[in-house]
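Contents: one structure, followed by commentary.
Note that one protein chain is taken out, while the other chains of the complex remain in position.
We just call them A, B and C in the order they show up, numbering each chain from 1.
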């Protein structure tokens, strides 16, 4: 067998890090060489994640204790700010960052939305925006890949093929997310008893994924884009559903564009006409399912997309990117069928 | 004590009927005189609803076995079509219909959306549209009250006070509903294992609550209204959350209008600035909570409302209407505090 | 109207405290005079509990800021240890403690199980064990009532009437609890994403409710009792279900004993033969539902009980006790019908 690719995961104590490890354990060409997480350094993975108890995994160490010389790929599953600060100091491994730090192409926009100066502005020009289906040409040579946010992944997979057909100044996105999207931090707001049997919007009118969606949509459209975006938390652990109202084109036209673009994609699927995408169709898998619905209001069309926020929305896409960076077949290690029920 | 009002509930084997009985049991002026449900006639309520086992309740009978002579108010919790057909034949009691049959003022619109000729078109002109906060003048003399749909209740409570401030031709509503909204029929699609950990839209682009919302919004605005409306089912039993994007007015102006309209209402509450409405705030209660958020897209504002679909969205509002029809204090029997957690 | 009873709630920022406030708001003879919670002193109740936003409630203060002179009843919803330490210093109001501090009659047993010397051993002899249905004679004159734990409430309501019929040295209890039983502290273990779609036992072989159950069961049996007790958390917010395997008596005999004991109780109900108790039958209400099942293993019988852990298992029973202490009808303010679905 060919040599394995040695990876390090930074932020292995969070949900994104854990799902990356889950996928890496099933990947035939990955060797998990190092796992880091500042707050849990010294613990075994079994202590932090009991479901990994029966796998041989390195213990958790501090990020600055990683020996980078033997690492081929480093996956950054850290909070924004911390991610760029840490990753910018690493030489050697190719970097796949799952944080927000290298997604925005402008350091000023970053500072506006994230409330801090960009920690490594010199790197911004070198980062490849890793929406895999659109980044393929750039990935083989990429040294630094910025994986899209979970919401932008679903939004852009849906909107990019129709960017020149719709009015990109009038896009309204409503998003539902499972609670894992809020992270593993011990906060009262994320307790089971607080969130069970409840639904609510959050970050209304100011969620940080808006400029990211607009940036990429504008690039595809060739003109500025404006998106209203309202995310909600609903009582499920995983899954993300976007309902997007667009104007300026009719459903058949948009359907045809999506069909043409995705007919041969391994992970993005236009559903049969009339079938509503559901997060249960993609749970635990790297798939994205899409559909197009005519609104009865003339001139408006409704696009719906579902992904698993932790897989295609995060760790799965990161591995999909690594596969292309490494010259592996794109679906390697990502063949998991959705877990339903 | 004053005489009790004797009520009959038609459709007592459904979730709406059950919640009406729950509320009626705690209402100091109601006597439950008859419970009807065709499919379960002959059963005791304890057999159909074990949580009612320790209450003295009449057994379930067929609707045509009800002795109307002793009934003051009849609550129709039946499917559309069946409801009007049955209720139109009843003389004597005042009628509070929770079905869709008397909500639309035009028999033609009804036929278009519900796919059958209206069963009792002559009654349409006599029905009062029972969105309580707006129907108060008409309720004391009403013989037939059409309670709004659950989605229209939340939508109209939010939109009516601002109908002349916004562009009513450009309203986009995204709605989340608990599964009880899908009824108690034994369908594969509504099984726990199908819906747990999942979210999806349904009736996309063609939900029957659209013409109802547009009808009332247009009346308030004085011009035609056009609404895009996409409902979703999320994995919780109760609760409804509407996120409404409007244009043409800024958040402070809309906030002021809602504040002025609802400052003294017992059941409709504008939340403190920045606090997102959540269904957990109203579960099991007749309250509606609202808020207004500036979108960062100039010219758009986001309005959010939460209700319990079975209470303010259905049975609670029905009793609120009855209270006013009967000259009782409006909140009688509806003082339940939300059940959280 | 008669004067209201002025109450103080200590620990108003926890789930037990909140449910006490929910019930107190609907109680016709209670005035909420003071709400205390050290960690949130200075906050409004609306900030801590948004679902109370539309009720006039006192702001949260520190416990030592309460003016006890005007308080008739104080409800202690504090952690063990802290509760006795605080309550033992209060003169004036009658005390209803929901913590574990005054449940065990022996300071030594307390020290063994709770790992600290009892903070107020002199009071132990004065505390009434407030399992309401068995404490009625003592309640009118009680100055200090120790409300039972949630598990002991369900266990003892089931076992006390049969204590002299079964072998109390061979009782095996399996319990399921909603997550609210774990409290509102922000712990990783209690996050939605950790507990959704999951079930597990906790405190196996050493839960602190065991000596409490044994203490009261032994008193009723007249001989020592020994109980195996294993609690589990299952993914729901509220509710508690106990499945108890007993030996030495057949199902009909136990059924008869329970029937006789509870036939006229307002809150404890023996279900029709064959109907399995479910937490959905009691959610949000002060009811307890019980049933008896013959095991096919000769000599063993299965008893099952369901309560709402926050109501009959905690705050509801506390108010039930207060009603009897104050000479009010026992069900006052506790007439809530279970919320289902």
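Here is the rule we go by: a contact is a pair of C-beta atoms (placed from the backbone, for glycine too) under 8 Å apart; a residue touches a chain by one contact, two chains touch by 3 or more.
None of the values given here were measured: they were computed from a predicted structure.
**Student:** Over the full complex, note down every shown chain the hidden chain is touching.
**Tutor:** Its contacts among the visible chains are A, B, C.
**Student:** Among A:65, A:185 or A:337, choose the residue that contacts the chain missing from this document, as touch is defined above.
**Tutor:** The single option touching the absent chain is A:337.
**Student:** Just to verify: which one of A:17, A:76, A:93 or A:196 makes contact with the chain not shown?
**Tutor:** Hidden-chain contact among the options goes to A:196.
**Student:** Which residue from C:30, C:48 or C:176 sits in contact with the chain not drawn here?
**Tutor:** If we include the chain that is not displayed, C:176 is the one touching it.
**Student:** Which listed residue (C:98, C:241 or C:310) would be found touching the missing chain in the intact complex?
**Tutor:** The single option touching the absent chain is C:241.
**Student:** Considering the entire assembly, which residues of subunit B contact the chain that has been omitted?
**Tutor:** 15, 178-180, 182, 184, 186-188, 190-197, 235-237
**Student:** Residue-wise, where is subunit C in contact with the chain that is not depicted?
**Tutor:** Within subunit C, the residues touching the omitted chain are 172, 174, 176, 178, 193-194, 196-202, 204-206, 210, 226-228, 230, 232, 234-239, 241, 243, 245, 276-280, 283, 293-297, 300, 302, 304, 306, 341.
**Student:** Go through subunit A and note every residue touching the omitted chain.
**Tutor:** Residues in contact with the chain left out: 15, 18, 22, 25-26, 46, 49-55, 180, 196-197, 237-238, 269, 271-272, 275, 278, 280-284, 287, 289, 310, 335-341.
Basically, only the chains that are shown with their structure count from here on.
**Student:** Between subunit C and subunit B, is it the same set of residue numbers doing the touching on each side, over half shared, or a different set?
**Tutor:** Answer same: the two copies use largely identical residue numbers here.
**Student:** Once the Cα atoms of subunit A and subunit C are superposed, what angle does the rotation have, between 0 and 180 degrees and to the nearest 5?
**Tutor:** Between subunit A and subunit C, the superposition angle is 180 degrees.
**Student:** Compute the distance, rounded to whole Å, between the mean C-alpha positions of subunit A and subunit B.
**Tutor:** Roughly 39 Å separates the two chain centres.
**Student:** Give, as an integer number of Å, the spacing between the C-alpha centres of subunit C and subunit A.
**Tutor:** 45
**Student:** Counting in whole Å, what is the centre-to-centre distance of subunit B and subunit C, each centre being its mean C-alpha position?
**Tutor:** So the centroids are 36 Å from each other.
**Student:** Mind pulling the residue numbers of subunit C that touch at least two other chains?
**Tutor:** In subunit C, residues 15, 180, 196-197, 237 touch at least two other chains, as defined above.
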